[in-house]
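One protein chain is absent from this view; the other protein chains keep their places.
The letters A and B name the chains in turn, as written, and every chain counts its residues from 1.
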Amino acid sequence: MRSIIAAIDSFNEKIGQLNSLLVLPLVGVVVYEIIMRYLFNAPTVWGFEMTMFIYGVHYMLGLALTENREGHVKVEILTSRFSKKGQAWFNIIGYALLFFPVFGMMAYAAVAYAWTSIGLLEVNNTSWAPPIWPVKSLMALGFVMLFLQGLNTFLKNIQMLREIRQ
Amino acid sequence: MDFMNPEFLTVGMFGLLIACILLGLPLAFTLAAVATLFGLIDNGWNASGLFDIFANNCWGLMNNYTLVAIPLFILMAQLLDRSKVAEKLFEALYVVMGRVKGGLGLAVVVVCTVFAATTGIIGASVVAMGLLAAPALLNKGYQKELTTGIICSAGTLGILIPPSIMLVVYGGLTGMKETSVGQLFAAAILPGLLLASLYFIYIWIRCVINPSLGPAISEEEASKFSAAQKWSMTLKSLVPPLALILTVMGTILAGIATPTEAAALGAVGSGVLALFNGALTGKVVYESCVNTLKISCMVMMLFIGGKFFSTVFLSMGGGDVVVDLLVGGGLSPSMALLVMMAIIFFMGMFIDWAAILLVTVPIFMPIAMELDFNPLWFSMLVCVNLQTSFLTPPFGYALFYLLGVAPQEVKMTHIYKGIMPFVGLQLVGLLLLFFFPDIITYLPSVFFGS
Partner (left out) sequence: QAAKREKFGVDSRHESSTRVKFKPSDEKFRWKMTMPWSKGLLFYDIAVHFCDSVRLATAGRLDIKPFSAGEIVPAMQTFDAVSKGSVQVGHDWAGYWKGKDEGFVPLGDMPFGLDSEGYNIWLYERGGLELAQELYGNFNLQVLPCGQTGQDMGIFSNKRATKMDDFKGMKVRTVGWYMDILNRLGAAATPMPGGEIYLALERGVLDGAEFSAPAITYPMGFDDITKYVLSPGVHQPGSQCYVFFNKDAWNELPEDLQEIVKICAKETQLWSYNWIQNLNSQAMAKLTEKVEIVQMDPETLIEFNNVSQKYINEIKEKNPNAKKIIESQEAFKKDFENWRNARANVTPWSHETYATGRTN
């Protein structure tokens, strides 16, 4: 089990960390658009779309990393009073009941959504008309990664219960 | 089946959400789970249809340009933080405010108000101020409740003071000339400043009564700084970041960049400041990037969960249920206004402003016209009221954003307690706008004629 946990963690962390650098080209594209429009009177046809897609991919591929680092905000008014064991049980039940069915389906639906797009080799409905099937595929990847990371949270809590027992 | 009527579903959805929030699982997941359950009940357990709609909504969020302001402002805050520019700024403000009780808190309100004029997305402003100002206030011994109250409330001014994405959406929804985006922008300036002033006065009075809430610099420490030193501190530390914020504003006002684009200039500017402070190392940039990712994903995950929730709420007819409360009773104009405001306030406790607007505006606006209310005045009452939705427990986005970025010792209970007086102040502001409509209509009449 440890090795599964470690593998998922390291996969999601690596992709997440690399992906975090996307914010730099994001700034770059926006600034380039301002310069081209204001100084050269030549706005691009692709700047706004490119910006949205970079940001879209940026946060989609970061959802799992954020889950790994417990960055998704929660209200621990009740749970902070529980014992370590209680908290672990709480998370195990919570993730089994709420997270798995919903984000399992979500990952599946996102893959199906991307699959339809790939089948069409879909392009955007704009003048620039870039292919959007790769972006939709990355959205699907983001949800698959998030699902795996949730699975990891679940496994980590089971692991913790075992350790408490020993 | 009777339990499937929209009234039951709406009440059940809210009830379950409250219960689940207390469970202590990540909120965004909880929102999505509650949405899934009720979405399935509503559409006859067609899971693939429901999740296809969710996927479409996620794709829609990936095509939303204004959201780009979120990572840009977070990156800016990260760079300002890591290069100690922010720390020096607040240190200088602390000294400059001298023996004024609650002085730093007051300064933060002013900074937030200026900042509000540069962004229209509250995820961006609350998170940025939470990163920069919260540690500063706490370090100086400000009470946790007061600190969180100041940042959530003042940070949320960005949604009211133009530019504002909320007003853009509102203008598009009413489809009336009297409430075009330009008119709304002009109308929102004074109410925004009014709220800022109310916060300002409140903080000052509370700190005068009980100085331990927001301690000023000690006499001993203050005497260490001569007037000349204070001036040089101000120049060195206060001017660069303020110049940065004013540059961002300036590029918007001068027609160089749109508000979202200006956020990118802010990020570049903060990088330049870091460079001058010798803090722009590869490590700082990398860490800023990773933190920016983590925080903007926290915000976006809430957007995703909230979107699922409001989609299901709207598609099962929850909006009609809420609004049916209003229709049918032969209410007097002021009573009708009160009920409409109460509905918006109540909905604001649970769902996001965009969903509330989609539901209420198209129904309330004709009623308001029937009752002969000034459309701009009525609209601004709605918008100021909606501003509370970011702050009202149990579900207030600003509160969760702050929880996501505030120092570890700040707990949700501090934030819930801290925000209450400020919600009260917003209601006071709402009353003032009700009794003095000129606060709303004055600027539009100057800009556009009456």
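Simple rule for what comes next: a contact is a pair of C-beta atoms (placed from the backbone, for glycine too) under 8 Å apart; a residue touches a chain by one contact, two chains touch by 3 or more.
Just so it is clear, the model here is predicted, and its values are computed rather than measured.
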Just name the one of B:Gly60, B:Gly98, B:Gly141 or B:Gly424 that touches the chain not displayed here.
-> B:Gly60
The one residue from B:Leu79, B:Ile252, B:Met340 or B:Ile356 touching the chain left out of view is B:Ile252
For the chain left off this view, which of B:Leu40, B:Met176, B:Ala222 or B:Val428 is in contact with it?
-> B:Met176
Going by the touch rule given at the top, which residues of subunit A touch the chain that is not shown?
-> 37-38, 41-45, 47-49, 116, 120, 122-129, 132
Which positions on subunit B touch the chain that was left off?
-> 49-50, 52-53, 56-57, 59-61, 63, 65-66, 162-163, 165, 168-169, 171-177, 179-183, 185, 252-260, 311, 314-315, 317, 354, 358, 361-362, 448
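Everything that follows uses one rule, which is that only the chains that are shown with their structure count from here on.
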Given the complex, residues on subunit A that touch subunit B span 16-17, 19-21, 23-24, 26-27, 30-31, 33-34, 38, 48, 51-53, 55-60, 62-63, 65-67, 69, 71-80, 90-91, 94-95, 97-99, 101-103, 105-106, 108-110, 112-113, 135-136, 139, 143, 150
Considering the complex alone, what residue numbers of subunit B touch subunit A?
-> 20-30, 32-33, 36, 47-48, 51-52, 54-56, 58-59, 61-65, 67-68, 71-72, 75, 251, 256-257, 260-261, 263-265, 267-268, 285-286, 289-290, 292-298, 300-302, 394, 400-401, 403-404, 411-413
